[in-house]
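With one protein chain withheld, the remaining protein chains of the complex are depicted in position.
Naming follows writing order (A, B and C), and every chain is counted from residue 1.
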């Protein structure tokens, strides 16, 4: 079944909020999200900023200990203007170098978005970028997740085992993400669309814009995961969210070892021998309170 | 001019050791390296382990403040057996998970290398990997660098501004690396060949093997860099080596910002706007005392 | 006014929960807390574990942007048995060393508490500790705080600007802590008493026990702080909570610089010159998801 949902309010925490819609296992939801700053497709401020989320959606039958699969059927900007911050954040630069950056000038950029062609053009290029061409869209959701355990309501500024503000470029159209269900109904939240983003989200934003979002949800009953995963056509992947980045690497690597064991029958010894020579890491974000690392293995190497 | 050099001794520090050969700017050196454990092409132990280096090579005319360009013309294993450690290291795993790994069993693997086809096959696959096919070579140098400043002799276990044990998959055949010259003659060291390696070197090794190595050196006089760089056909790249990984990100991002400024005329403001939406990060190693991160930008985005 | 409050339910998040009692600025609350595992003075399990909190207490007149002062008038165990974990956690040890610790044996210790003399004695000393004498109480609250901003409900496993599970030995009887008010009424939570604890809480517990707690609250109207502070008789202090410990140092040092500026008229330049030669750091915890560092300056050095 396909649900069409128009949000009327938003959340800047991911938690056990009142569901806005209940859907069945296998259903599809067509909805939209406002941008990270709280503005909608008409550039109207409809909520305070901070990655406000659409939802939560209650998925019938999802229980703590299950896994929720979320397929991003469609992720696309729904207005022709995006914005980004204009300077690399001080904490991604050498500390002494950062003290010489012009932060007091408050730089930010606007981007003209061609929704047909799927490209972004910086409106007022800073000196040296006058000839920068159109950048192709790589639409992604910066922040989404399910309600965490124990009554927590976790700020959409950060991330954890429940998902959240991971700002990972790989969460794009066509991808199916697995999330660990911690409460009845899972309570899926989605928001923070980026027309495009570099690895790390080093300026603190992608090209931020309101989005049309279509997702399909499925419940994997009795399957328990600890961190978000992707069991994809090209890669199997596991996500870790933490600071420092070293700890995110630990979470992601461990979860991928578990995934190979649980889903593909590889002991930790066998998983080690394989990953040692074949693992790849992606850097999600190095800007948010928790950083994000993705450990992945090309499916071709799976025995 | 092409030099053929057969090493008779090796170094496990990178420092101002007596040069084994002096070459001119633009010369090519054909030589070989022993494996990380100190064994040569005949599997004979010719030096204690720890990434023993061939060299150093004195490059005439290189002065402190210059940059040495090193092109890896040829990197290829020269024997048919490699080895790797068999378990992910405890410091790349969640600490509590690591305490349940069978480290006391001392696992390691041997690999049969087909030098013609360029493939590696695990000799005694652990359970579950029996059907693992041939893994294609991706030959790389794990450890190389130039003598550091101030009379330091830095262990080949670790890395720094001078290069060293970066264990980054991108240091492969065809690539030209830039290194910051700190002493007269630069004093290039090379070693630690890997037939292949996953990101991060999470088991503590790639497929370790002795190598045939051909490099060409060029001096960029008056060009000063701080960290290793690659000004390549597809990407411009900068390396950062440090722990935690967060600091390696800071070094690499800062050096890439400097590179865009110095070599491509982009102010930090312009570089930020571009990198924010287009930067990519590679994880070199997360095993060694200093971790390695590479920040890179696809050349297509350079104005 | 003195309020006597007996809790009937507890919280394992710190958030905007329904207040259990409203008190006036300057009032005193006599209450009690259950231990970190959820057991009361009779060793009865009255709540699931995880540092369950008594409260929250609404302090009349406290507004976002104010500061709440909390004086720990009395902190004392109220039963004669405490418990602790029996092994240093793997993440406070060298990773390879940790893999050789006997975690699979599930060690923990019980302690006999002499409430009159204020001493703890380990009930079944592990070999080598048979002659360990009585350890003096240093009663402290491991976890307390005020409701955070933005509707967050933060797990009592961790800490942040609002306080939380800081596990710092300095939060002991007689101390007055300042907390940043983020919601109307501040909503003070208290719990997780430790009869005693080493720096860092490296085994993951202090000597955990239910407590009698008496606190007095005061509102500093219009005074805005960012992190918990202590403006004490011997020291002025500021707390930072984060991982890695380096970031906790940054938060604590910055907040102490701000405190010297705002409360004592020292510019950042003057504060730097003074702190450079006189600052002290305490390590709160290195066990919880966020680590805790306290930066402090002896009052004798304040001009």
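We adopt the following convention: a residue touches a chain if its C-beta (ideal position, glycine included) is under 8 Å from a C-beta of that chain, and two chains touch if they have at least 3 such contacts.
The model shown is predicted, which means the values in this text are computed figures rather than measured ones.
Looking at A:45, A:99 or A:224, the residue that reaches the missing chain in the full complex is A:99. Contact with the omitted chain, checked across C:113, C:207, C:259 or C:290, is made by C:207. In the full complex, chain C touches the omitted chain through residues 84-88, 91-95, 97, 101-102, 107, 109, 120, 122, 125-132, 135, 196-203, 205-207, 243-246, 249-251, 253-254, 257, 264-283, 286, 291, 301, 303. Those residues of chain B that touch the chain absent from the view are 11-13, 15, 50, 150-155, 242-244, 247.
If you put the missing chain back, the residues of chain A touching it would be 89-91, 95-96, 98-99, 101, 103-104, 244, 246.
The working rule: only the chains that are shown with their structure count from here on.
Over half of the residue numbers at the chain B-chain C interface are used by both copies of the sequence.
When each chain is reduced to the mean of its CA atoms, the one lying nearest the mean of all protein CA atoms is A. Inter-chain centre distance (chain B to chain C, centres taken as mean C-alpha positions): 46 Å. Multi-chain contact residues of chain A (touching two or more other chains) are listed as 243-244.
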